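Inspection log for the structure reproduced underneath, given as structure tokens.
Left out: one protein chain. Kept in place: all the others.
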Amino acid sequence: VAVNEAQTKHLFDNRYGTGQSTVDGILRATNILLAGRRCVVAGYGWVGRGIANRFAGMGARVTIVEVDPVRAIEALMDGHQVMTAGDAARWGEVFVTATGNVNVFREEHFRVMPDGAVLANSGHFDAELDLAALTRLAEGHIREVRNDVREYDLGEKRLYLLAEGRLVNLGAAEGHPAAVMDMSFAGQALSVEYVAANHAALAKAVHVVPADIDAEIARLKLEARGITLEPMTEEQLRYTSSWQQGT
Amino acid sequence: VAVNEAQTKHLFDNRYGTGQSTVDGILRATNILLAGRRCVVAGYGWVGRGIANRFAGMGARVTIVEVDPVRAIEALMDGHQVMTAGDAARWGEVFVTATGNVNVFREEHFRVMPDGAVLANSGHFDAELDLAALTRLAEGHIREVRNDVREYDLGEKRLYLLAEGRLVNLGAAEGHPAAVMDMSFAGQALSVEYVAANHAALAKAVHVVPADIDAEIARLKLEARGITLEPMTEEQLRYTSSWQQGT
Amino acid sequence: VAVNEAQTKHLFDNRYGTGQSTVDGILRATNILLAGRRCVVAGYGWVGRGIANRFAGMGARVTIVEVDPVRAIEALMDGHQVMTAGDAARWGEVFVTATGNVNVFREEHFRVMPDGAVLANSGHFDAELDLAALTRLAEGHIREVRNDVREYDLGEKRLYLLAEGRLVNLGAAEGHPAAVMDMSFAGQALSVEYVAANHAALAKAVHVVPADIDAEIARLKLEARGITLEPMTEEQLRYTSSWQQGT
Partner (left out) sequence: VAVNEAQTKHLFDNRYGTGQSTVDGILRATNILLAGRRCVVAGYGWVGRGIANRFAGMGARVTIVEVDPVRAIEALMDGHQVMTAGDAARWGEVFVTATGNVNVFREEHFRVMPDGAVLANSGHFDAELDLAALTRLAEGHIREVRNDVREYDLGEKRLYLLAEGRLVNLGAAEGHPAAVMDMSFAGQALSVEYVAANHAALAKAVHVVPADIDAEIARLKLEARGITLEPMTEEQLRYTSSWQQGT
């Protein structure tokens, strides 16, 4: 069962959790002022848009690098700029990768980034930044300048890598807040329970988390926050179901 | 072909287009100040979240009424309040429906709304507000006080209905901006072309708009705005496709 | 008595009122989509920052043109871009002046603005845009294309002037909402009362609105919105006054 694809996982954990904890990790590592800062986020999936939203909420200006045209135009209409990686490398001061892909920023980009640029990764692996190229360009002039901050001196400028290019929200902060992880863990627990109860009927395959489980997790979360949902009236239930039947 | 379900339709037209044009319609009809105003949006689908986002962007405080727990918690984490329709009716000053359902606000809610409350609809039909109940409660004390603003005098208070409960962005403003409709129309045109080219191979059914068409529309839109997408490198394409194959 | 300088006037009328009504005027005149739009605001006083804030709230990207360095850096830290008028003219799609000065955008700027650029004024007079230069450049190719929208065809491109360069929130919308004007009018009325009561003691000069009047207006406004202020305790009053005495 693909618990990572549950709505209550990817909507909340990835978007709200990683958004905050990435900003948190960057602040803990560098203590830079984000207001007025030029921040580049590579990838506008759930993680990327969470980070972009929080950067903007701290007063930064945000540029998105995307390969997907629909996501790119969404970023644009959300008030962000959209650039190629090359243009963004020249423009930005803080760079965060959240693509799930490899070598998003690489030699050609490091060469044109401004002095003092900060590099961090919030995607899956530490492969989103081409660290081999960064090390090669620094020719041995590499040192730790603060906890979780490694300086690469390229001669004409210095670049700062956070948390060794590993997930900055885990490396330099504490990962997701408990208020987010509880939803992810609930998804895992209820999915295991679901498999235990239904394994006879389930084919050998990757199954989506049943919508019922997502709804149940969300309902428990709302209840814990003292919020009562609006129930549908009988009339509304009839209207909804008749509409779904296409009559 | 369900052109209304195209990503470039529901993401942009419904969210960004209706968000702006609903606010526009309310301002044209009433000229009320939105800063500091208590605004209730029923429904947190694409349309509802577009409206909520724009209300917040004008300095209003927003409460969402939802029946779906996942959407409700999403609204909460986006910084809005979530209430039942009954609590929201007591709290709000401006009410907009965007649910696609019927009688979202009805007699029990009209009775507790404050004097001067403004009612508008941005959902599908004019059935989201129970207009029969509103008319009955006013006992004939109904009059037009401005263009697109109808006053219902309930004795102890007056409620104001915009655009006769029809879509307020069409009734009191001009509907979507051209910059949004071009994407929707492109989706329709390219879908017709697609059907013409492929009808022999298509079963009799409702088909989703092919992802290629969505991507093509978004690409054209980006090009028109002078934006170049980041292309994937060979290495990245290989990484992506190998990941999708699960190797 | 300089009623225009009252806090309850310039904070609210100028900032919140003009911010909303300028956006409203532009939408009524043009029906353009603001999400993703590049908007330039000249001047970052109360009016300018109100407009900038509302543009950003509608999903636009905002560039500020300023002559004052403190205001410029404030704009920057509020998340906007800061450019010279020349750079902004090349970058922008919508231009609003709010400087109180003359010829902020003039021939050199009109020449480099993109095709389709929209020009509006929310400052004091219709002198903020150099209309004589615009007319000269169009060489007679001027026509009304919508209510409050005048097209200037410069051959290689067309520029669109709103409300004849007069205040766009009055020309193309309805000016300030009543909820803002009540505070301004209260300031005028209470100031007249103050002058009537104290004229014997007042020297012939421009007087500031007494802080008491500002506080009284704000108190009445809060009361009308059902809000109770936190009162200071005896201890807090003592602490505050002792601190003011520098002990």
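Should a chain be cited, it is by its letter among A, B and C, assigned in written order, with residues numbered from 1 in that chain.
One rule holds in what follows: contacts are C-beta pairs under 8 Å (C-beta built on N, C-alpha and C of every residue); 3 or more make two chains touch, one makes a residue touch a chain.
Everything numeric here is computed off the predicted structure, so don't read it as measured data.
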From A:20, A:63 or A:121, residue that would touch the chain that is not displayed: A:20
Full-complex contact with the absent chain, from A:174, A:193 or A:235: A:174
Sole residue of A:54, A:80, A:106 or A:150 that reaches the chain not shown, by the stated touch rule: A:54
Residue of C:82, C:159 or C:190 in touch with the missing chain, whole complex considered: C:82
Touching residues (missing chain, whole complex) on chain A: 16-17, 19-20, 23-24, 27-28, 31-36, 53-54, 56-59, 173-174, 176-180, 225
Absent chain, residues of chain B that touch it: 35-36, 56, 59-61, 73, 76-81
Those residues of chain C which, in the complete complex, touch the missing chain: 7-8, 11-12, 15-16, 65-70, 72-74, 76-77, 82-85, 100-104, 214-215, 218-219, 221-222, 225, 227-233, 235-236, 239-240, 243
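We take it that only the chains that are shown with their structure count from here on.
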Separation of mean Cα positions, chain B and chain A [Å, integer]: 26
Residues of chain B whose C-beta touches two or more other chains: 16, 225
